[in-house]
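Dropping the structure in here first, questions after.
The complex appears here without one of its protein chains, the remainder shown in place.
Here the chain labels run A, B and C in written order, and each chain numbers its own residues starting at 1.
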Amino acid sequence: MADPVMRATPALAGLVKPGRFGAVRDAPGVRISVRDDLEIASVAVRAGARDAFDARASALLSFIPKDGPVRSGNGNMSALGIGPGRWLFLRRGGQGDFAAGLAADLAPLASVSDQSDGYVSFAVGGDCARRTLAKGMPLDLHPAAFAEDDVAVTLVTHIGAVVWREDEQFHIAVFRSYVGSFWHWLSASAAEFGAGLV
Amino acid sequence: MRIVCPFCGERDGEEFATIGGAAGPRPDPNAPDALALFHAYVHLRDNPAGPHAEHWYHAQGCRRWLAVTRNTVTHEILSVVLVRP
Amino acid sequence: MSEVQPNRLPVGGLIDRAKPMSFRFDGRTLQGFAGDTLASALLANGVGLVGRSFKYHRPRGILTAGPEEPNALVELRGGARREPNSKATTVELFDGLEARSQNRFPSLAFDLLSLNALLAPFLPAGFYYKTFMWPRGAWEKLYEPAIRRAAGLGRASGEADPDAYEKAHAFCDVLVVGGGPAGLLAALTAARTGARVILCEEDFALGGRLLGDRTEVDGGCGLAWARDVEAELRSLAGVTIMGRTSVVMLHDGNSFAAVERVSDHLPVPPPFQPRQRLWKILARQAVIATGAVERPIAFGGNDRPGVMMASAVRTCLNRFGVAPGKRACVFTANDSGWSAAGDLLAAGVRVEAVIDPRVKVDAPVTAGARKAGIPTFLGSHVTGAHGGHGVRGIEVRKPDGRTERIAADLLAVSGGWNPALGLTSHLGARPLWSPQIEAFVPGKLPPNTQVAGAVRGVFALPDVLADGAAAGAAAAEAAGFRSGAVDVPAASRDATSLSACWRSPGASGKVFVDFQNDVTDGDIVLAHREGYRSVEHLKRYTTLGMGTDQGKTGALLGQALLAEAAGRSIAEAGTPIARPPQVPVAIGVLAGPHRGRDFRPVRRTAGHDWAQEQGAVFVEAGQWLRPQYFPKAGESDWLQSVSREAAGVRAGVGVCDVSTLGKIDIQGRDAGRFLDFVYVNAFSALAVGKARYGIMLREDGFVLDDGTTARLADDHYLLTTTTANAGRVMQHLEFCHQVLCPALDVQMISVTEQWAQYAVAGPHARDVLARLVDPPHDIGDAAFPYLSAAGLTVCGGVAARLFRISFSGERAYELAVPARYGDAVIRAIVAAGEPFGIVPYGTEALSVLRIEKGHVAGNELNGQTTAADLGLGRTISTKKDYVGRTLARRPALQAPGRAVLVGIKPVDRSQRLRAGAHFLAMGAPAKPDADEGHVTSVAYSPALGHWIGLGLLQRGRMRMGERIRAYDPVRNGDQLVEVCSPLFVDPEGARLRG
Partner (left out) sequence: MRYSAFSLFANALGGHKNWQPAWRDAAPKPAYDTVIVGGGGHGLATAYYLAKEFGLASIAVVEKGWIGSGNAGRNTTIIRSNYREPGNLPFYELAMTLWEGLEQELNYNVMVSQRGVLNLCHSDAQRDAYARRGNAMRLHGVDAELLDAAGVRRHAPFLDFDNARFPITGGLLQKRGGTARHDAVVWGYARAADGRGVDVIQNCEVVGIRQGPRGVEGVETTRGFIGARKVGLSVAGNSSRLGDMAGLRLPIESCVLQAMVTEAVKPLIPGVITFGAGHFYISQSDKGGLVFGGDIDAYNSYAQRGSLAVVEDVCEAGMALMPMLGRLRVLRNWGGLVDMTMDGSPIIDSTPVRGLYFNGGWCYGGFKATPAAGLCFAHLIARDAPHPAAAAYRLDRFATGRVIDENGLGAQPNLH
């Protein structure tokens, strides 16, 4: 939505400042960015409506969300499989009307809820990204085991998270209220490798 | 314990919550002996040493309820399916 | 340098003589080298007396060269980093290391408690079960404190551990545990197939026994071969070698726990590094190649400093370049001891005699010794080792029964080898007795696991190598990799024949089977005599094998002697189950980073920073932090602040952050029917744009949770839960849907985090909101009466949801906005409320207000109350089935005498009330059957000017006006209260509708 008087507050306001931290290396072993520009909506197919839903999706969204814990999409929007017939839809840098638009497009074949403010997502890259994340993520992050576009909903050091691989980075979405504790863990885990926040 | 969630794949038992034995279908509340039926349904358990039918909830994953058959002596998991496909 | 290290050999060993290191033991400054352990460095300096035993405080030295060490326990480091019971044999030497001997007073050399030894006859196994019973009560005061002081080993620091710990996950196709010849070749063979391999070795060097033995592999020295293998492994992409890493536990699903000692070889952890790291390794296949532990023999004084395991002597000589003695004897019941004699000779140590109980020993085995002209005693036993703080001589009993004394300061002993099979028992499998090696070997193996090498009872190096290669190949194939031809290098074949010798006949003096716990052969016989005949009873009665070494060296002696006493075979007698961890593990590393404030994550609402700026005092609500109250300058205590806040709400208007309430979006054609099923009251009939209070039961008929649920559209509801129950309710609802009525078209998702939600309550609530709500939205009472719900925009376009619901009993609204605007909107609300003197209020005032209105919360929703108990019976629909309906009909849940919700006031209005007090009928004695209920919640009511409370009181509704006792002995409270309606303020609910 347009945002004339109200100022949106980034979830990490006051918590993080861009730059290098941890061990001093010429190149940071871990590169972290906070993705504040994502619009997120949860989408769940209505009972018995799967076929119609697929048809509608391919017609209006020009892609059919894949089943299973994988990421599928159409370039400007993607769908993360978080359960049977359930996805988190993501769109970058929209106008705040994402969920409403999806709801309109998919009604009455799917239940849509806006989650844009519910999650904060991080992108973690660099040579030591895997070793950093291994300190809390109970997933085999080896490329063969967790490939590009794989998705997992899991528990990261006592914090629920949605994890996926996109453009050679690991993306982790956590609920907004946890973001302080999550950042505390992530930054501490990355420190030994030398890290940079962009 | 490692549980293979039909949706998420293999995960540590830590991600799941179980409420114990999977009691049969919920009794008919209008049955004449509904009280006795519900008492048994809610309170009485088989609790066998060996294969055991259980309900597990993938609380930290896909949030589906799973019907699991698990050996309570070896902890070996014999089968896992979504309760509601 | 070596002149200050009298026992250091001039050459040899895997130590770096260019890197001298100084360390302190009991205040003495000593020198060692990089590559030493504390034990080897002490021996190099001729320090033989290192500790005192548990019970008799006998002088003890260094018995082994590994984690099985029972004797050489020290307090390592100082201050908050002090580590009691550290095994000198596993402590890697570093410059500036500090260690102290423990369990002695006043000093190691002169320990008063060694007098216990004189009392030994009166302190047999379990003596304490037979006495200390009189006079009654003297146990805690007299005996126990004394026993406790005497018992225990080292002293804990008593201070918070200053170091950090980490946890990490690892995954592999093949995990190899142990980096000896078997493990090395298993890892290499598996790695060559392309499998992802992790090799864990607890030592700081790879090689296992190759480090201590002088062996030949592949035509060169065994060690060189190990280096080559290590080099190739490091060159392979899929291989991870984890040194200083002990695999300590095995759990279901091939999950191994391993502890990496990241910084224990350093004075303090380097920046950004933990002290230790807990690895949770998930292996598709595992090869356990943990080797074997050499065991002692029972004879008099077998615990004296200077009596060492033969393999430990070899490790000293060959790995550390230390001669632990000048005049050595070897007492061995198997061939490996003879190799020790060979190594002693090679190192230039005088060998006085080799004693072997076996009458016949193969010539090649004895050849070396004979050639060197060493007296060898076959068919003979060492019956005693003499000396005080160190061995001075031994007594040998020859086949003809005559004895001979031999002067010596070192006795190398080998009673045989016990496979280090701990990990194979962690899933409960019992080891099996192997007559071939006269020791226990792994029984039924864990799934997807191989064992290789000495741990399987395979002892001769060529066989060990072959075994390792085979296991590595098998594991890789089982993990789905094709292994090509496996080549096994040739190696020197140490003879390995043996015949068990448990106890030397005619042994004299104190004969120990468990060194650390001072369990003697006599204790074993006594335990048997007294009927403690199962190995498990033996263990528990004598403490055999219960020390920090878990009896890795000696326990089997005790079990053998028990079997002997019982006329059973050891196989029949069995052995106690081995439990995790394989070696003791610091509690700190099992906790990892989750300690102090990081014990559990913190959840903050979008309004947190704002509240902090207002000086809010925060309180934990589960993982959430919530403003409890907002103290203002000049307020003397919390009560004053809370009263101001509560009064402010009723007088004008207040605002409270209620974002933590659980919010569940429920959509679908059958959403209404579903809610009818999970709530006692009906929701399908609720009009769109309306909200309703609902109560949920557990299937057993007691209340689970409550909250308001609004209908946003025909097929769309928003359900709220209490903060505490949000998670459990979500699970319950998913169960009700997926398991109990899967046919319904319902989709549920938590939107708790999406919305920041603020309660604006008080007579001026609408006036405040009117300034925020964008036109044309009309929130006038006609358009937006009590229990309305609407989607609208505020503050110039922020999409919001407005609910007219009230916990306080005032005209009240809850405004929900997307969390990113939570901060801006709370500031906007306060700004808009300025003219009306809006007060921010916290959970305390929230509670005051709800108690004044008789609304129930956590203290009343305690899992033991029914809807009727809480006065909510009327909300129950009788027309439909719902969860909990049937069992709520159980007699006891319907009983007329049940404790039900009432209000209470102190009869003396100046008195304060306390939750937790029990109700007693006036004049009734303070006895159990007079107990009629309890006070659940209390508050000082600014509206009424005195304390009020809610309580659960038997037959309460019939007792309005009655005076009863609120009995609170734990706070010396006993007061009269008057029973009244729980609706203290505005019973008609006029203020609610404005």
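A few notes on this one:
Assume a residue touches a chain if its C-beta (ideal position, glycine included) is under 8 Å from a C-beta of that chain, and two chains touch if they have at least 3 such contacts.
Worth saying up front: this structure is predicted, and the values here are computed from it rather than measured.
Of the chains displayed, those contacted by the omitted chain across the entire assembly are B, C. Considering the full assembly, C:Arg579 is the residue among C:Lys444, C:Arg579, C:Arg957 or C:Arg993 that touches the omitted chain.
When you scan C:Arg456, C:Lys552, C:Arg885 or C:His934 for touch with the missing chain, the hit is C:His934.
In the complete assembly, the contact with the undisplayed chain comes from C:Arg533, out of C:Arg533, C:Arg673 or C:Lys880. In the complete assembly, the contact with the undisplayed chain comes from C:Asp252, out of C:Asp252, C:Glu635, C:Glu962 or C:Asp986. When you scan C:His918, C:Arg959 or C:Arg991 for touch with the missing chain, the hit is C:His918.
For subunit C, the residues touching the chain absent from view are 54, 81-85, 121-122, 124, 127-134, 136, 139-140, 144-145, 147-149, 151-161, 163, 165, 167, 249, 251-252, 255, 257, 278, 280, 426-428, 522, 526, 529-534, 536-537, 540-541, 543, 546-548, 550, 579-581, 584-588, 590-592, 594-600, 602, 619-620, 698-702, 704, 858-859, 862-864, 887, 890-893, 914-918, 926-928, 930-931, 934, 967-971.
For subunit B, the list of residues touching the undisplayed chain reads 1, 12-14, 17-21, 35-36, 39-40, 42-49, 52, 54, 70, 72-75.
By definition in this document, only the chains that are shown with their structure count from here on.
If each chain is reduced to the centroid of its CA atoms, subunit A and subunit B end up 31 Å from each other. Measuring from the averaged C-alpha position of subunit B to that of subunit C gives a distance of 27 Å.
Among the residues of subunit B, those touching two or more other chains are numbered 12, 63-64. Multi-chain contact residues of subunit A (touching two or more other chains) are listed as 86, 138. Within the complex, the subunit A residues that touch subunit C are 1-11, 13-14, 22-23, 42, 44, 46-48, 86, 96, 108, 111, 113-119, 134-140, 142, 145, 157-159, 175-178, 180-182, 184-185, 188-189, 191-192. Those residues of subunit C that touch subunit B in the complex are listed here as 251-255, 282, 699-700, 727, 730-731, 734-735, 737-740, 742, 881, 885-887, 889-890. Listing the residues of subunit B that touch subunit C in their complex gives 1-2, 12-13, 17, 19, 26-27, 29-30, 34-35, 38-39, 41-43, 55, 57, 59, 63-65, 75, 83-84.
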